[in-house]
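A single structure is presented below for examination.
Only one protein chain is missing; all other protein chains are in place.
Note that the chains take the letters A and B in the order they are written out, and that residue 1 is the start of every chain.
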Amino acid sequence: MTQAKQPIIQIRNVSKRFGKVTAVDNISLDILAGEFFVLLGPSGCGKTTLLRMIAGFEMPTEGQIIIDGQDMSLVPPNKRPVNMVFQSYAVFPHMNVTDNVGYGLRISGVSKGEIRDRVAEALELVKLGGFEDRMPDQMSGGQRQRVALARSLVMRPKVLLLDEPLSALDAKLRAQMQFELADLQDKVGITFVTVTHDQDEALSMASRVAVINKGEVAQLAPPADLYEYPANRFVADFVGSVNIFEGKLTLDEPDKAAVDCPGLGKIYLNHGVTGPHGADVWVALRPEKIYLHVPGEGKAVRAAAQDAPDGHNLARGTIKGMSYLGDITLYEIQLEGGQMIRVSRPNLSRHDQEDFTWDDKVSMHWRADSPVVLLS
Amino acid sequence: MSGALQDWKSQKKPFAAVVSAPVFWLALFFVAPMAIVWLYSFGQNAGPVDIEISGTLDNYKRATEWLYVSIFLKSFAVAALTTLLCLIIGFPVAMAITFAAPKWRPWLLLGIMLPFWTNLLIRTYALMALMGTNGYMNKGLAGLWEGASWLRTLVGMQPLEAWTPVQLLYNNFAVVLGLVYVHLPFMVLPLYSALDRLDKSLIEASLDLGAGHFKTFMQIVVPLAAPGIVAGVMITLIPALGAYLTPDLMGGTDSQMIANVIERQFKRANDWPFGAALSFLLIYAMFILIAFQSMRANKVKEV
Partner (left out) sequence: MFNRTPIAPLEYTRKLWMRSWVGLTMLFLYAPLILLMIFSFNDSKRNVVWKGFTLKYYEKALNNDSLVEALVNSLTIAALATNVSLVIGALAAVALWRFQFPFKGLVEGTMSLPIIVPEICLGVAFLIFFAKVDWPTDLPWPLNLSAITIAHITFCFPFVAMVVRARLASFNKEEEEAAKDLGATEWQAFRDVLLPHIRPALVAGALLAFTLSLDDFVITFFTSGPDTITFPVKVYSMVRFSVTPEVNAASTILILLTVILTFIALKLQGVKGIAETH
């Protein structure tokens, strides 16, 4: 990323209503030049509508979209410096690969020789050399997607928009394309804006992610922050797996905080949360950040760590369910208070999954920097 | 989901039960009458009511006279012009229906279909009433004429002379207009079903890649809707070519089409063998058109 971090797309108070349904509700955000930006959210959250408004296929009911310093309100899609890769790929079925990729250049009157060179270069970029004369119906879904990518990239847009680019691919190909897309973006240096409902996709490719819920931005952050520091229950729950407990904030100082959760006990944090004392809050705890051990053993482990006062960040329960997933094993544990908690444990050795089984009594602990306190 | 076809031998009784009635009907009341016409086309009048099937080719020879060839050509030209006008008028309508809001779409479709269900004769008659010398179309033209006249006086020119009603009916213009009026729904419906199947994101992709609406239309919409266009053209051209009622009621003496000539052989001229020959020539013309279409369809499949 050589360019300075300045916004290439500015979305200003944009709303979109279809009749009585509000698809996008007063969103404002900046997308920076050269970044891989992902709009993540469940289906129907308005993320695709937002993307289509950037491309120019939908008009905002209110607000303004500025691309490269220019207001796009009256600019039709064919005059915008952005190109889109459609969810269905929208490869023209009556044209071969060369004609598909060269379509936009032909339309804008680029000379034949230049078209030939740029098409060849774009096909090379998406690893489709040798497919020049193929018709779309002779290609796999993954290959058609590469055609769609090349067709957009050959236009050298300021921003490339991708609508659910990997949703139609099978799992293996999807994983491969995640890497390839990120790699491609790095190579061409064009700003990518991708829409997806798949959190793995978002986390693995994005430089920044905007989580969208019910037409609003729930959180905008780099992937790691999204996972480790979710801003609210929606993000904590949507991105990754999480245990959420309701409690009261009993201690809140700059370097420590504590929450009293009925059923789970006292949770201690080694940083402040700046919430009102006594307020109702939620604590999010990721399954992999919980250590599992045989009862009694836990205290000794904890004593060595010494990062929380005695009686904090400890819980006991009974294993009610487990599923072995190969790399990890997932445990469903019923706490003494009756609530369920999910814990995942890496299978570091071949026999790790034999350590615990159904109906075993277990104790748990977690580090003081693991829980996240959520105010909403 | 339908599985393999059953061999008739494995279920002779059910097969006989379903197949006999349609085949019987078709043989007796379609193939037999058509066969008689075909035989008559090789016959000659042998008395006031008798026709002798002598195997003569005179009827077909007579059909190659310029008078009849020109009527064939003219019928074809009128039908082709009708089809073209239907295509030009119908395409935007089909586009509008395709891209209309879902709640409007069925009503627009119904709007196109309702005339299609209405009696042809009544529709032709209604159009004739509108186009008569005292009809509203003449009134509208008179209004335009007077408006033009008034505009002339504004700029200081002499007013136009008083409007005299024009004869809109009983000419070739009336025949084409009447045929377009009658056949427009035939064109719109297949166009709509082709456009409806078109993936809208292809149009968006074209716009996204810098093409304007016109270029997108010519390079993406038309090629991809081609099967629907061909279907619409055939479904309009074939009945227009064999049209009888419209030229009969709305045409003048010089706008008779082939169907009118055939009718004359059977009613006034009473030359059934010649009428039969003309009739089969018309059928052969249809076959050629359909053969062209299926050849084209096969070619598209091969590519």
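Methods note: a residue touches a chain if its C-beta (ideal position, glycine included) is under 8 Å from a C-beta of that chain, and two chains touch if they have at least 3 such contacts.
Being a predicted model, the structure only gives us computed values, none of them experimental.
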Option from B:139, B:152 or B:296 whose C-beta touches the chain left out: B:139
Option from B:71, B:130 or B:160 whose C-beta touches the chain left out: B:130
Chain not shown: contacting residue from B:80, B:100, B:141 or B:230: B:100
Absent chain, residues of chain B that touch it: 1-3, 5-8, 11, 14-15, 17-19, 21-23, 25-26, 29-34, 36-37, 40, 89, 92-93, 95-96, 99-101, 104, 106-123, 125-130, 132, 134-136, 139, 181, 184-185, 189, 192-193, 200, 203-204, 207, 213, 238-239, 241-242, 244-245, 249, 259, 262-263, 266, 272, 275-276, 279-280, 282-283, 286, 290
Hidden partner interface residues of chain A, rising order: 56-61, 73-74, 76-77
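What we mean here is this: only the chains that are shown with their structure count from here on.
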Chain A-chain B separation of Cα centroids, rounded to whole Å: 57
Contact set on chain A toward chain B in their complex: 55-57, 76-79, 82-84, 86-88, 90, 92-94, 103-104, 107-108, 148, 151-152, 155
Chain B - residues contacting chain A, complex: 199, 201-202, 204-212, 215, 219-220, 223-224
